[in-house]
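Please read the structure below before turning to the comments.
Chains shown are a subset, placed as in the full complex.
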């Protein structure tokens, strides 16, 4: 992984064999990025995507392998228990034009992956929601 | 809905049963956000997506219901007649891995929806285009 910092923005390159989620988390930990968002593109050779089913309260996971173009990748960065936390969704496309999408658990770069990340100025946390078991954004202000 | 403001950026959480477009519009109205963009992820239980057909000059609409992962969500914010206006497109994925996408008229959050929004410094308007009947961006500068 290589990156450049341009003010509050990062341009990041992930290389063949690198895990997108784990590598971005390591960067966030090193630079103490506690909130922000990122988008990315590139190609991956393996990925695991999830779909949350409110009826069962759990994720169903699908492992993909082959050659996938990252059609879209967006995620946010927060802090849980003092460590960076990534929540990302992605759409991936195989050689036959099938598009698979969902919650991105992890993906391994096949050729290259290019990410732009914007860092926000304050940390944003998450708190476990007892009803769903999910770590929801812990935001202080605003109401419905 | 809960949110935090971090400089010119917002981190927003929408909860079960909240409408994404209507709720973001209410936030823009309250904070007088007159231009900007946002991305989001999460899950919705119902949505209405449109496809504009230049041949007929109108949208065809499709209502979805079930359990959908927000694979991608991007939109911009402008002002029409003194009130905030949202234009968003989204890709949604059901439990069977089918991806549906298009112009997002509205979607109802099933579990959670997390949005990052960047506010620009000046308002951007829209103006009705007589040829299409659409409200196109009313931009003063630049030419082709």
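Here the chain labels run A and B in written order, and each chain numbers its own residues starting at 1.
As a working rule, contacts are C-beta pairs under 8 Å (C-beta built on N, C-alpha and C of every residue); 3 or more make two chains touch, one makes a residue touch a chain.
Small disclaimer: the values here were computed from a predicted structure and weren't measured.
Taken as a whole, the complex in this structure file is built from 3 copies of one protein sequence, with 2 shown in place.
Here is the rule we go by: only the chains that are shown with their structure count from here on.
Rotation angle relating subunit A to subunit B: 120°, from a CA superposition, given to the nearest 5.
Annotation: 21 Å between the Cα-based centres of subunit A and subunit B.
Note for the complex: subunit A touches subunit B at residues 35-37, 39, 50-55, 60, 62, 72, 74-76, 87-91, 99-103, 118, 120-122, 124, 132, 134, 136-137, 139-144.
Looking at the complex, you find that subunit B touches subunit A at residues 1-7, 9, 11-13, 15, 18, 23, 27, 39-41, 43, 45, 67, 69-74, 91, 93-95, 97, 99, 110-112, 114, 116, 118.
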